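First, the structure itself, so that you have it in front of you.
Coming up: subunit A.
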Amino acid sequence: MIALGTCHLTRRFGGFTAVDAVSFNLLPGARHALIGPNGAGKTTFVNLLSGALPASEGQVMLFGQDITHLPQHARVRAGLARTFQVNQLFPQFTPLESVTLAIGEREGQGATWWRGARHGAEAARLLDDLHFPEADRTRPTAELPYGRQRLLEIALALALKPRVLLLDEPAAGVPPAESREVMQAIAALPRDVAVLLIEHDMDLVFRFAERITVLAFGAVLADGEPDAIAKDPRVREAYLGTAEVAHG
Partner candidate 1 sequence: MITRRALALATTATLAAPRLVQAQSGNFRIGLILPMTGPFASTGRQVDAGIKAWLRRNGESVAGRRIEILLRDDTGTQPDVTRRLAQELVVRERVKALAGFGLTPLALAAAPIATEAKVPMVVMAAATSVIVQRSPFILRTSFTLPQATAPMAQWAAANGIRNVATLVTDFAPGLDAERAFKNRFTAAGGRIALELRTPLRNPDYAPFLQRVRDAAPEALFIFVPSGEGAALMKQFAERGLAQAGIRVIGTGDVLDDDILNEMGDVTLGAITSHHYSAAHDSAENRAFLESYAQVLPNVRPNFMAVGGFDGMHLIAEALKRTNGNDDGERLVAAAKGLSWTSPRGPITIDANTRDIVQDIYIRRAERRDGQIWNIEFDRIPQVRDEG
Partner candidate 2 sequence: MRIALHALPWLVAIGAYFAMPEQLPLLSAIAIAALFALSLDLLVGYAGFVTLGHAAFFGLGAYVAGILGQQGWGEPISGLLIAAAVAALLGLVTAPLVLRAGELAGLMVTLGLGLMLYEAANKAAFLTGGADGLQGVEIWPVFGAFRFDLWGRTAYLYSLAVLFVLFLLAQLLVRSPFGLSLRAIRENPKRAAAIGIPVKRRLAAAYVIAAAYAGVAGALLAQTTQFASLDALSFQRSAEGLLMLVLGGLGTLYGALIGAAAFTIAHHTLSEASPQFWQFWLGIALVALALLGRGGLMGALRRMTRR
């Protein structure tokens, strides 16, 4: 069984092909990293998976179901959640409100209008699990330190109880002093969730990933175990430059 799979997934912007016929599989419970130089099409790929962008060609399958044409919110219902490379939070909401909202939507109560939001307790429990400091839970998100906002990104995704989780550079921009919480959270992700991690921090990638896919120029350059990837000459070239110059 494949948790999340793509088949010849392609996205073009005008004449430019950002994602070029990518076929890719994520297994249930996987710890999978997606890496590649800037402009390789990683974020576009994530946007195609989550439904933020429509695909030009190809298919996206979630546990055998074709979700290529489903809108974003329907994919979330089907068990696919994501975080964003640049924080996408609700600046005026408190973390507790944000997470409560996400849980409510998961439970299909988003259209309830006649009573207040429930699930506050579950939200608090989730934040507990992430070691989200008590004092920061009821402050507006915009006032929180950056690292804590990154943590909230993850919390919002987890609140959806996803079966597949896409983490887009979860540690990006977090000052070292605040990074511990984020790292802990990533390490403690539930084992039954398939995770796709897009990341530049190689420490994190190699610590986390059991499998790595390398994207370059919108296409899959390599795919395999971390050790093999680290030794792959094509990957070294993509990261360090052309071999000739290196020798010259």
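Candidate entries met the following condition: all candidates are chains of the complex that A comes from, given by their letters.
Here is the rule we use: contacts are C-beta pairs under 8 Å (C-beta built on N, C-alpha and C of every residue); 3 or more make two chains touch, one makes a residue touch a chain; residues count from 1.
Note that this is a predicted model, so its numbers are computed, not measured.
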item	value
Options 1 or 2: the chain contacting subunit A in this complex	2
Residue numbers on subunit A that touch candidate 2, as the complex places them	50-52, 71-74, 76-77, 81-82, 84, 88-93, 97-98, 100-102, 104-106, 109-117, 156, 159-160
